[in-house]
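Would you mind keeping the following structure in view while I ask a few things?
Complex shown without one protein chain; remaining protein chains in place.
Moving on, here comes chain A:
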Amino acid sequence: MGRARRLPLWIPALAAAMAALPFMAGSFTISLVNEIGMAALVVMGLVLLSGIGGVTSFGHAAFVGIAAYTTAWVNTELGLSPWIGLVLALAMTAGSALVIGALTLRLGGHYLPLSTIAWGLSVPLLFGNMTMLGRHSGISDIDPIALGGFDLMRPEFVFYLVWVLVAVTALFCHNLLNARMGRLIRAVRGGKILLASVGADIFRVRLALFVFSALTAAVAGWLYAHANRFVSPAPFSLHASIDYMFMMVVGGLGQLAGALAGATIVIAMKSALQDVLPLVTQHAAQIQSVVFASLFILLLHHARGGFMALAERFMQAGPAHGKAIEFPVEPLARRAMPERGTLLLSVENAVKRFKGLVAVNDVSFDVKAGEILAVIGPNGAGKSTMFNLLTGALDLSSGHVEFMGRDVTAMGQRQIALMGMARTFQHVKLRPQMNVLENVALGAHARGNCGYLRGGLNLDGDEERQIMAEAALQISRIGLAGQEHELAGNIPLGTQRLIEIGRALAADPVLMILDEPAAGLRKPEKQALAELLLKLRESGVTIMIVEHDMDFIMKLADRLVVMNFGHKLFEGRPEAARADQHVRAAYLGNAA
C-alpha cells in the first residue's frame, strides 16, 4: 500500500456526480453550487487556521475582499488579464496577511480573536471609503476569466474551474495535515512550550497558517470577482466573516470535509429560506438573519461538534492521521555524541526569583557526558524550576548555563532544543487528539526539512518514511509497540510519560532531561524504564532526571544533586548522599 491511505469511497463518487452536474442542473443551481465551492475554499483555510490551529479569525471575509478588489481593480483600471489578477490578488492578500499576522499573532488568549474583529471590520470600511475602489458602489464590468481563448461567462463553465480549485486545495490541505508541518499545525493548539521543546517556533507556524488560510480565501475572492463581474464592500463585511465561521462550526470544526459540508448546508439552507420565507411573511430578509443567528446559537448550545461529529457517529471511523510505516528505510542521520566524561553542561550560580520567592538560589553543578545525574529533593525544592532554567523555558534571574561549550543562558527554548537537549514535562504535554506515533514523531521534527509546499504536494515521501520509522523504533524501545495508532489522550497517565520519553528520544538528543518519568508507573514498568535508561547511557546519551522514587534513583544514578528550598544541599555519589546529615535532615526533619 502506498503512503496515502485508500480513498474513502465517497470521494470518487462525489467527484463523478459533480462532473455530471452541469448537464443535469439549471443555471440557478449551478450558480448556487459555485457559491458553495467558493465558500468552501474560504472555510477550508479557516478549518486549518481556527478549527485545527486554534487561531480564531472573525475577519476572513476581509481577505476574500482584498483579493477580489485587487483583481477587480487591476482588471478594470489597468486592463490586465484575470490570470495576472490572480497572481497579484494572491500576492496582495499574502502581504496583508503577513502584516496583520506579524502584528497580532503573538497576542494571547481572547485578545487575538478580538483583534481580528478590528481588522475584519476596518478592511470593508476602507473599501467603502476609498474613491479609487468606487466607494460603496464598488467596481463593475470586471472581465470574466478566459481559458484557452474562450470566456468563462456562464456559470456552467466557471463551475469546473471552481470545483477543480476546491479539489486541488482540499487535496493539498489533506496532504499537508499528514506531513511534517501538518503535525506541527495540529500540535499548535495547547501552547508554545511543547513546540519549542521539539525545536519549532509556534509563532512561525501560526503565521504560515494564517497566510495560507488567507491565500485560500484569496482564491475564492478572485473567483468571486470574475464570476459575478462586480464587487462591492457588503460581501466582505464582518457579517460575512461570521457566516464563514458559522459554516465551519456547522461542518465540524477540526475537519476538512466539514468545510465542504458546512458550506453546503449553510448556503443551501439560506437559499431554501429565501424561497420559503416570502411565502409566509413580508419581512423575509429580516427574519432570515434572525433565523440564522438563532440556529447558530442553538448549534453552539447543542452540537458544537457539527455535522462531521454526527457523520462520524454513523461511520464509526475517527480521522486516522498518519501514514503506514514501511521498513526498511534509510534511518535518519544521527548526531555525533560528545566523548564520554567530557564536560557537557555546567550551571554557575543559577538564581531564579519569582517576585519575592527565590525558587532556585545560587546553585552550581556540572554534568559530564554519558552520566545519569539525578536531581532530588522534597516538594518545592526547585527541581522542576531548575530544569526549566536549563531548557530555556524560564529565564535565569542571574547566573550562567553552558551547554556543549556554548553559553546558553540567554538562548530561547527552541535554540537549546536544536542543540540536542530534549525533555519531558512534569505535567505531561502530549497532544491527546493525535496518535502515539505522531506524538513521538513530533520529537523528530527538527531532523526533517520538508516544508509546507513539499508536504502539501506529497513530495516528502522519503523523509516522512524515515521520520515514521524513527518514531516507530522509539515506540518499540519504550515498550509500546502495537499501540502506535491509539490516540495519546486514551493512554493512561503513567504510560503517557513514557510517550514523552519516546518523543524526546526521537530528537536524537545529546542530553535528555526527564521530569518525574516514573511517576504513575507500576513496578515492572519502572524496571523496564530503568533498563532503557541504562541502555541509553551506554549508547552515549547523557541523562538528567528528577524523580521521587528513591529505590529507582539509587539504582540508576551515577551522581546526585540534592536540593532543598532552592539551595543545593549536596552533590556526589548516591551512597554518600545516603550518609549525608543535611540530606537526612531535609528528608526526615531535624529530629531524625
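Quick note on the criterion: a contact is a pair of C-beta atoms (placed from the backbone, for glycine too) under 8 Å apart; a residue touches a chain by one contact, two chains touch by 3 or more; residues count from 1.
Please note the rule applied: contacts and distances are computed from a predicted model.
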Of the candidate names "1-acyl-sn-glycerol-3-phosphate acyltransferase", "Branched-chain amino acid ABC transporter permease", "Hydrogenase 4 membrane component" or "Cytochrome oxidase subunit IV", which one corresponds to the UniProt protein name of the undepicted chain? "Branched-chain amino acid ABC transporter permease"
Among the options A:8, A:191 or A:405, the absent chain makes contact with A:191
Selected from A:37, A:54 or A:251 as touching the chain missing from the view: A:54
Residue among A:81, A:140, A:274 or A:294 that touches the chain left out of view: A:294
Out of A:81, A:286, A:490 or A:527, point to the residue that touches the absent chain in the complete complex. A:286
Touching the unshown chain, chain A contributes residues 50-51, 54, 56, 58, 103-104, 106-111, 113-115, 117-119, 121-122, 125-126, 129, 188-193, 238-239, 242, 245-246, 249, 253, 283, 286-287, 289-290, 292-294, 296-297, 300-301, 304, 427
